[in-house]
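Left out: one protein chain. Kept in place: all the others.
Right after this comes subunit A.
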Amino acid sequence: MPLIRRDDNKTAAPREPVADAAALTAALGDPDPDRRWRAARSLGSDAGAVPALAAALAAEQLPQVREAIMTALLRIGDAGAVAALLPSLRAQDAALRASAIEALQAMPEATLPFMTALFADADSDVRILATELVRNMPAETATPLLCDLLAHEPHPNVCAAAIDVLAEVGTPAAIPALQACASRFAEVSFLRFVVAVAIDQISGAEH
């Protein structure tokens, strides 16, 4: 339900510290949700506000205000903003997880340095969601990242998620890794099926 408009970046204000940053940061904890929403919207040009936005995101329960906080982090778009969004991948709330993915997908360059750690996360659900973050990266970046994951990943659902992204953005360089994955999980009919389709799609995209 919460939507982050990707064109928000285009209309973002110049990245200068806002004049009343301290007041806006304090307003992130205001009992009035409208004040919290307005404060979050106003802090999207202030990289210094990332710690406050991260704390507010962890505490916020209203989807509209969470969306405004995530949009502010997306506008800031640096490594700190990525680090502030990543805990939401572990949220029990599926809508919050989806919003975090959408925001992180919109900042692929800032997210890239976090991918190795995300693909090594102990939680397979986090690794599954992390594969989605590669979807908006260039094929030359996405393909080796996902092939490395496929080579070592023990969980079939993580492999399936990686294969789904490879089918869309992967290059033919992924085909050997896909074939090896299908062999490694030969007893999982679903994986055999999706590998075959992914190889067809990648091969077809080449012609």
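Here, a contact is a pair of C-beta atoms (placed from the backbone, for glycine too) under 8 Å apart; a residue touches a chain by one contact, two chains touch by 3 or more; residues count from 1.
Methods note: contacts and distances are computed from a predicted model.
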**Asked** UniProt names the one chain left off this complex as which of "Cbb3-type cytochrome c oxidase subunit II", "Anti-anti-sigma factor", "Two-component system chemotaxis response regulator CheY" or "PaaI family thioesterase"?
**Response** "Two-component system chemotaxis response regulator CheY"
**Complete:** Of the candidates A:A26, A:A151 or A:V197, the residue in contact with the absent chain is A:V197
**Touch residues of subunit A, complete complex, unshown partner** = 1, 3, 92, 94-95, 97-98, 101-102, 124-125, 128-129, 156-157, 160-161, 163-164, 167-168, 188-191, 193-194, 197-198
